[in-house]
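A protein chain is absent from this complex, but the other protein chains hold their places.
Think of it as A, B, C, D and E in the order they're written, each chain with its own count starting at 1.
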Amino acid sequence: MMLITRRERFNAAHRLFRPEYSPEKNLEVFGKCSNPNWHGHNYELYVTVSGPVNPETGFVINLKILSRIIREKVLDKLDHKNINLEVSFMKGKLASSENLVMAIWEQLEEPIRREGVRLHRIKLYETENNFVEYLGDN
Amino acid sequence: MMLITRRERFNAAHRLFRPEYSPEKNLEVFGKCSNPNWHGHNYELYVTVSGPVNPETGFVINLKILSRIIREKVLDKLDHKNINLEVSFMKGKLASSENLVMAIWEQLEEPIRREGVRLHRIKLYETENNFVEYLGDN
Amino acid sequence: MMLITRRERFNAAHRLFRPEYSPEKNLEVFGKCSNPNWHGHNYELYVTVSGPVNPETGFVINLKILSRIIREKVLDKLDHKNINLEVSFMKGKLASSENLVMAIWEQLEEPIRREGVRLHRIKLYETENNFVEYLGDN
Amino acid sequence: MMLITRRERFNAAHRLFRPEYSPEKNLEVFGKCSNPNWHGHNYELYVTVSGPVNPETGFVINLKILSRIIREKVLDKLDHKNINLEVSFMKGKLASSENLVMAIWEQLEEPIRREGVRLHRIKLYETENNFVEYLGDN
Amino acid sequence: MMLITRRERFNAAHRLFRPEYSPEKNLEVFGKCSNPNWHGHNYELYVTVSGPVNPETGFVINLKILSRIIREKVLDKLDHKNINLEVSFMKGKLASSENLVMAIWEQLEEPIRREGVRLHRIKLYETENNFVEYLGDN
Partner (left out) sequence: MMLITRRERFNAAHRLFRPEYSPEKNLEVFGKCSNPNWHGHNYELYVTVSGPVNPETGFVINLKILSRIIREKVLDKLDHKNINLEVSFMKGKLASSENLVMAIWEQLEEPIRREGVRLHRIKLYETENNFVEYLGDN
């Protein structure tokens, strides 16, 4: 199995809360992350694809293409944005890292498959201490 | 000269804009950072103090004390906050890294001097590619 | 599959040796790590759990809970300690990274399972060049 | 499952191109990497082996041995070399990260197996943003 | 004093040698870096400028401008190039980090001064273990 990964970064604001919770309940469950005035992160995104090595190019996928897909489908929609308010693919979802990485997966899976390879894993760092990894239904 | 540095981190939302500018002018000057819905960062803060080494403890300053001062004077006010809306010492200031590092200096200089040492330098990373350093009026 | 990881750190002293070996044999097998006067490391610990995403919180596990479990079961017992002399769960074991990561797994598996999720992987860095990963009996 | 990883580094020059392509075609497919005058990288190599923990040493493999194998079979042949011109095990192959990591796998698999353990994964960073992982025929 | 720094990266090939030296002498002085077939690095470049904070923008310099200057004057000429053969501002100079950082200084000093600020320091990493810093005639 050959895997290739591209790292990209984006900066965004978000807030963790449920509208039906009281402020106290939001604070209890989500801590400082429930601050109504938002906070934000430098997110690091690692997109990993798998596939055979093309004997002509030596590539699983040309990283220029992978990087362009990530830019168009994810970064242009997330970078310097408010995840709760402005990101169509996060509409109606809690802005947790888990939900965000699954939504990014949905954005990337089909365009990457059209290049003849397979989205294998997405890793998303919220801070240097906290990150999630999603492998789809694998 | 002996310098000792403590690294701390905080996550915050901010926005760069001038209220008297048009949205177009704000976008021209501040780019994506002017987004009215905020964005955010994982800030890294390096606080450096200078002073003689205490022969009894081998310390310039006990890092527990330095860390407590940074927490009380800076992190408790900035971490998981909106820099434009919620941080008293940034009131009325553009939320740039330059203005933020100078405001942090003002918060820390006097409490650190009371410990018998001197605030020497503050370094503030906004992203892995962009950081500011402030040395006071030195 | 959704995985979430929390990084924690601890500083500890240790020594690699077998009491029944001669000093020469210990030196031959364990090199400088056999020094009878100890040496130490800044260990980095990455604890990864797997589970479904709770639709109410958007979390696999609340990281405050995961961090507390790691602190109580591992860090309080290892941080600023001598692994050979002071850590009950390493009693009678060679203080290698492999043995340490398995012992940490035993400390964490049950308390994490009680939170309704599953310990998936523990990664332990001894230095920036050397690390082990343990996945249990998976 | 227990995995242990050793990181090593090497600096090398390379070029991505196909001799039968025109310069324009090489530029279109390989971009700046096709520069006929070469460019280079600080490669980071993570070699991961799996196996049972030896109860006598507490080791899957003595890292001195693993490090020596990597040095003899890989680093001595790649470090400060031109991958296209000077590396026998890359002869006739496009010098992509994918081809390089597979060739390194072939160099390491047998010598590591002779130590009673199994080569599990090789991860090769070309830059901080781009890396490949190879797991053999697993 | 306020300093602001922008990090940029480039990948290049080079070789350390003196044409009038014998191969043996080149090897003795420059070691593996004298390999006639080149080797290369992922260089990291930190460009630091100093100046007063503009009260209207909160900036010492708009990082978009600084980044553009570095791109036009340095990266476009160095990235994915052979430093010995293709970089006009290194013509006739030994391709050491010291000479390279001084040549980059000469490229950047005047364009940065035209923006009303002052080039303060350039830091150039050749590897994670080796770097140079140049402060001009300061």
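We adopt the following convention: contacts are C-beta pairs under 8 Å (C-beta built on N, C-alpha and C of every residue); 3 or more make two chains touch, one makes a residue touch a chain.
Model, not experiment: these values are computed from the prediction.
Although it is left out of the displayed model, the omitted chain contacts the following shown chains in the full complex: B, C, E.
Screening B:R7, B:K91 or B:R113 against the full complex identifies B:R7 as the residue touching the chain left out.
Residues touching the missing chain, restricted to chain B, are 1-8, 48, 53, 56-60, 62-64 (touch as defined at the top). One chain is missing from the display, and on chain E it is touched by residues 16, 18, 29-31, 93-99, 101-102, 128-136, 138.
Residues of chain C in contact with the chain left out of this view: 9, 11-14, 32-33, 35, 37-42, 79-82, 85-86, 127-128.
The rule we apply is simple: only the chains that are shown with their structure count from here on.
The chains in contact with chain B and with chain D alike are A, E. Looking for a copy of the A-C interface in A-B, B-E or D-E, one arrives at B-E, which has over half of the same contact pairs by residue number.
Nearest to the overall CA centre, using the mean of each chain's CA atoms, is chain A.
We define each chain's centre as the mean of its Cα atoms; on that basis chain C and chain D are separated by 29 Å. With touch defined as above, residues shared between interfaces to two or more other chains in chain A number as follows: 128.
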